[in-house]
Structures are given as C-alpha cells and as structure tokens.
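Please read through the structure below; I'll follow up with questions.
Chains shown are a subset, placed as in the full complex.
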Amino acid sequence: MADLHFLANPARFRRFSQRVLPALWLVTALALVIGLYWSLVIAPPDYQQGDTVRIMFLHVPSASLAMAGYLLLAALGASLLVWRHPLAALMARATAPVGATYAAVCLITGSLWGRPMWGTYWVWDARLTSFLLLFFLYLGHIALSRAYDDSERGDRAAAILAVVGAINVPIIKFSVDWWNTLHQPASIMRLDGPSIDPSLLWPLLWMMGALALLFVALVLMRTETEIDRRRLEIAENQD
Amino acid sequence: MGFGALFLRDLRLVWRRPGDVAVVLAFFVVATVLFPLGIGPESNLLARIAAGVLWAAALFASMLSLDRLFAADYEDGALDLLLLAPWPLELAALAKCAAHWVVTGLPLAVLAPLIGGAFGLDDRSLLVLVLTLLVGTPALSLIGGLAAALTLGARRSGALLALLALPLCVPTLIFGASAIEATATGEGFWVHLAILGALALMSLATLPWAIAAALRQAGE
Amino acid sequence: MVSAVLEVSGLACRRGGRRVFDNLSFALTGGELLALTGRNGSGKTTLLRALALLVPSLAGTIRWKGADVHDDRENWRAKLAWLGHQDGLKGDLTAAENILVAQRLRGQPADVDRVAHALSAFDLTALKDRAARTLSAGQRRRVALARVVAAKAPLWLLDEPLNALDAPAQKALNEGLTRHLAEGGLAIAATHAPLDSARILELGA
C-alpha cells in the first residue's frame, strides 16, 4: 500500500521519539527548575535596574531561540521541497507554533520590561520592529499551512514561504537597521550586551540551554501529534 | 429567516477554521506597522498621524476582503440562488455586508487600541478610536459592498461607478480620523461621532437598495 | 379539461441586444415535465432564466394558477427550485451543509431528514461530510441535484441536469423527477439527452 510507504519514515521517527521523549522531558524540567531558581533567586539584582533585570532570563533566550526556530523552519521547508521528505512537513507544522510562541514571549517580556525601563510598552526601535516582523512571518506560515483542505498542499505552500522568508529575514533586518539609523531615534536606552556581569551571564546561558531543550521537546511532542493526526486523516479517507 | 441563514452561512464560510479571523487581525497590525517604517520612529509624529494610519488600514482591510464579497457567489452560480430566494434581495445585501463587518470591522475595532497605544495615543483618544471604528466601519462595509457589486460582470460603466463609490468613504474617514484628533487637542469629539453615526445610518438606509440593484443587473 | 398551472404566452427575450426568441407560448399542468431542446444558443438557458425572472422579458406574460408572476415576485420565487449550468456550491462547506444552507436561504426551516433523504437518493451519503471543493464534477452535480430535491418547490427549473452524471445518477434523477411529478409538481429541463416521459419543446426550430 502506497500510504504505508508514506508513513514508513514518520513511523520510525515515532518509535525513536517515544523512546527519547520521556528522558528529554525529565532533563528539561530539571534544567528549567534549576535555571529559574538560579535566575530568580540566586542571581543578584542589577545595580541599575533592580529586580526587573530578571525578565532578561526569559527575554533574551526566547528571542534567540525564536530566530533560530525560523532557520529550522526554512531548513525543513527546503528538505520538503527538494527531497519530498514527508517527515519534514510534519515537523515544520510542529515547529512553527512553538517558534511563534517563543517570539510572542520575547515580545511580551520585552514590552513588560520596556514599561519600567523606557516608560512605554513599545518604541519603534529597529530591533523591536524587525522582530515584530519575524513574528508575523511565523503567523503567516502557520496561517498558510492551515488554509487548505488538503494538508499536503498546505505543507508545500508553507515550505515555499519559509524558504523565501528565510532569504528575506536578513534583508528585512538590514533594512530596518538602516531605517532606524537614518531617522536618529530620540534616545533609547539599552543594556550593553557584551559587558554583562558574569553573575548574570551564567544563569542567562543556563536558561538559554534549558529553553532550547524545551523547544526541542515541544517540537518532538507536537511532531508526534501531527503524525497521529495525519494517520487519522488517511484512515478516515480510506472510506 | 433567510437573512439569518445567509448571515450565518457567510460567517461559517469565514469561520470554517478559527485561525481565519486571526489572519485579518494580524494583517491589520502589519498594515499599520508599515507607516512607522515609511515615516520614521519619532513618537510624537507618529501619535499625530495615528488616527489617519488606523483609519487607512481599516479602509484597506475592508476593501481587501470585500473584493470577493459577491464575486465568489457570482462565479460559482450561488448568486442565482440568492436572487431566487423568496425574500427581498436588499436584505441579502445587508446580510452579506453585516457578516463581513462582523469578521473585519468588529475585530479591527477591538484590536485598534493596542496599536493606537504603540503609536502613543493617550487613553482617552484610544476610547474615541474604538467608538469611531465601531460606528464608522459598517459604512465602509456597505460602501465597499456597493463597489464590489458594481464591478461584477463586464460592464465598463462599472468602472466609473466603482470610482464614484470609493470616494463615498471619504466623509466617513474624515470624521473618523478627526474625532480622534479633536480628542487629542482637547476639543469635544461628540459632534464628529454624531456625524459619523449619521453617515452610517444613511448608508444603512440607502446602500442595500443600491447593492441589490447592482446585483440584479449582474444576474442578467 | 384540466386547467394549466403554468401558462406562458407571447414571451420574447433579448440577450445583449440580440433577439433570442419571440412570441413563445406554452402551458403546463401539474405532473408535467417539459424538455427544452434545440441547438446550442437557441435560448434554452435564456428561457429558464426568464421564467425565473432573472432576465427581464421584453414582452409576454407568465401566469401561475392564473396570476401574473410579476405581481408578486417573492411568492413566485418561493415556488422555484433552480439548477443552473453551474452548481452554485460553496467549496468550503460540506455537501450536507450546502444543501441545508440553501434550504434556509429559501426561507424554509432546515429539514435534516429531507436532506439526508435527498443525499441518499443520489448516493451521496458517504460523501456528505466532505468539503464540496474536494468532490469530482459528477459528485458536485449530484449535490446540486439533491439540493433541488430537498427544496420542496412545486416547479423545478433544471439547466442540463444530466451533465457529468454517470448512469446510476441519471437513473436517480429520472426517479426523482417521476416522484416529483407524481406529487403534482412541474418541471422544465433544458437538455440535449432524452428524459423519460417528457413533453418536448424545441427552441430555435
């Protein structure tokens, strides 16, 4: 049967992920607990920002991971288009909402942080704006992949979008930077990235790792659900 | 009866999956973001143009989705079924525009304050923004509906009429935007809002007939 | 003598400035099926649309039980079930939803039993929850026919109902027509293929 051939690969994946996932979840939970305790309790408050600096431990990792997530999405899209790898489609479907959530977390924590730091929830800063656009690229991907009755068509359309989007992300970033320097924004405070104190840097790096683990675990888990859903769809269709 | 059925059918077509409304909202946000990108990030400048930006984006959102309001029915033969329904076509026109408003105008009005906030509008202006959008967007849906009905079929005159229909939006836009401006400068906004309401009522009272007439023409 | 239910007399139509037919008259009593035949472009579709008042007629009258249908258009429309060249199905709605919505658009309460019955008459039960977009051409046509059957209208106007239908579906249509006529209904169908027990009106001859 042709359809079993289609599932062969994902089925193998499923066996693999079922073995790995429980352990992964355990490690992730541990890492998160340690990381949260470290960053929320142990790490010293910033001498300028006080306790609000703790938002950083969520904000910065979620920003980086959301950006990395889009690259992953594009890679999955390319492998679907080039090698017609069926698992790639299901994984892309699983990745996009996770990436979008991370992006949303970054936006929300950023806004909450902005209120005490800049006196407003939002400024039209280059980094913020280009990140907002990345968030919308995610949303477009999700909406497109679900806009068809035929899920496979949605998969391929979204894959094309992801690849084109990935080429455009650096261009968008570059142009937004240019836009902002051109207009010389009044004055926007920001932390100086590199000169961060080690007592903050280490928990930050730890949280980055923990949230990356969470990202992977979520993607694996959602891929399993997608496989089940697709399998159900096929079963339903064999009237 | 038929009104409700058509209204609900259209809503169902749009709401086949819940993500569809999110798309309209997301699109609305992206559209507004374009203006700071074009104009620059100075926040006091942005606050001044916020009213115009939000109303232009609302106009765009309405037009973009209205385009297909009747065209889809026209092309797949469903318009004949509408024309043959045993109740006034005016009601059908109204039902379609109402359904359109519920899935674009209404969500826009709810979302607008968030964006207005990012543009630096104060709380009072935000409130007025929501009010004007609630009152004014039905008129946009109706006017857009007329343009959509007029451009069905091949008639060259449709071009001219559609060209005339769109400027009908101008009064709505002007009073919508100026109500917000007036609030920002401390004047009262009630007059503007009242005029806006009057415009909406006038559209409501006249446009369904115009739309129905245009649809009948297209059915021939 | 049985008096005619539908009387058409002296009907004339123009399409895009061209005369399509002039002075067309016929009468139908309950239980009759009229098959419109004739060359492509002879005006079958135009006649059907004129009867439904979708196209204005230039001259002539259409009477239903003696009353001119122009006098109460809405009441007249309530008497009609329409099948056009095009199916008029919404691709995003399922087959069953399409029919239910059409029923409610006609101002009737949704009658789920009747819909289920109409669907099964055209062998669509297994497909009833598929989006219309994913149906084959003949399956779509069958859904449109089921919509006509479910409409509970005394006069059926059918434009080439046999298009794209396979043999069993053609049989189902003929059965549906027979039942409708036996209940005293009327039907007018434009067609190029023969229909059971139809009176024939050849246009453009």
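So that you can tell them apart, the chains are marked A, B and C in the order they are listed, and the count of residues begins at 1 in each.
Just so it is clear, a contact is a pair of C-beta atoms (placed from the backbone, for glycine too) under 8 Å apart; a residue touches a chain by one contact, two chains touch by 3 or more.
These figures come from a predicted structure and were not determined experimentally.
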One of each shown, but what's the true copy count per label in the complex? A x1, B x2, C x2
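Heads up, the rule we're going with is that only the chains that are shown with their structure count from here on.
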Looking only at which chains touch which, which shape fits best: line, ring, star, complete or other? complete
Looking at A-C and A-B, which pair shares more C-beta contacts? A-B
Using mean Cα positions as chain centres, tell me which chain lies farthest from chain C. A
I'd like the most central chain, judged by C-alpha centroids against the all-protein C-alpha centroid. B
What whole-Å value do you get for the distance between chain A and chain B if each is reduced to the mean of its CA atoms? 34
Cα centroid separation between chain A and chain C, in whole Å? 55
Considering chain B alone, which of its residues make contact with at least two other chains? none
At least two partner chains per residue is the criterion; list those residues in chain A. none
For the complex, give me every residue of chain B touching chain C. 1-2, 4-6, 9, 12-13, 16, 76-88, 219-220
In their complex, what parts of chain C are in touch with chain B? 52, 54-56, 74-78, 80, 82, 84-93, 97, 101-102, 104-107
For the complex, give me every residue of chain C touching chain A. 92, 126, 131, 133-134
